[in-house]
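I'd like to ask some things about the structure below.
The complex appears here without one of its protein chains, the remainder shown in place.
Coming up: chain A.
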């Protein structure tokens, strides 16, 4: 979206959605203008206020009584009370905002500042942004329009459309250019407004469909006006409220060829000012390159960054070393030894007491009694240990002998020499 980018060529489509050969229009500079959702939203809000009708409470409301306070000493609150007698009303509180039938707090006045003036340049900035946004498929889709089958964005259509005078033609045109999906969405979105607006002549609401921008109305307005959701607009009178409904960018716009071609003259290109608007040129973007992905991958930015932290640190559940043996061993490796020794000692003690008891009671334990088995295993283990020790010692002694023998032969060999 930079102004230095080459201007692509946009094809013009017939009303049957076929490309018209040899007619391509270079994309007007306005589509490369900065897209400023904040400006558009602000200006949209301000512009919306300009269509308001005043409302106010009646000027005398709450004051059409000659109430006067009863003062103190009467065991009632001091607000003015209605004079006289003979009705419920007499003696009731009046005038205050807290009183029933009293005037409201800060009665609304018709001279409230309903309308807002907006700087001309700001208005134009918003319009420019809105038009630029309408050329970005992502924004148009995000706004909710159905653009799946549309041939090109921005969609430029031959000037024949301006000569339509039958709604039938208009519908056929929309169908052929794959804009009907958006209109169908409008049909499906028809519903009653939520809230009091229903009883204030704002009963029904629906979505916005495509917007047709024309340069010369030879019947187009009347052909399209009965199709729900479809708006028409002259390119000479671009309206932000229709270009960015709700203050949201990305309306689906269909341009007629004449309208599209007129955009450069209307808004200018950066190299040439506008020929229609006095001393106006397109707003300059602050960033020349707004491609976020390119920026993030660029050398200038990468070189200043720290290395990425790819190692993921998962939260490790804290285990209690007093209960979890592994965790204890992590902290105190010797605990494993102690624990094992304790277990073995326990085992030994258990079986020894069993044997002692049996002896005392003069009971003979069976050979497969665990205590007897234990005894046997212990004896066996000792035997094996002793045997292996002996074997180890024998091997060591042999090694010594062999080493000594080698040394002796070396010496004798040396001596001989």
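We take it that a residue touches a chain if its C-beta (ideal position, glycine included) is under 8 Å from a C-beta of that chain, and two chains touch if they have at least 3 such contacts; residues count from 1.
The rule is simple: contacts and distances are computed from a predicted model.
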* Structure fact -> Should one name the undisplayed chain from "Alkylglycerone-phosphate synthase", "Cardiotrophin-like cytokine factor 1", "RT24 protein" or "Large ribosomal subunit protein eL28" using UniProt, the answer is "Large ribosomal subunit protein eL28"
* Structure fact -> Filtering A:59, A:142, A:319 or A:408 for touch with the omitted chain leaves A:142
* Residue among A:30, A:150, A:223 or A:266 that touches the chain left out of view -> A:150
* Asked: Of the residues A:293, A:306, A:320 or A:367, which one touches the chain left out of the display?
  -> A:293
* Would you indicate which residue among A:247, A:268 or A:285 is in contact with the undisplayed chain? => A:247
* Interface with the unshown chain - residue positions in chain A -> 8, 37-38, 41, 135, 137-139, 141-144, 147-153, 178, 246-250, 293
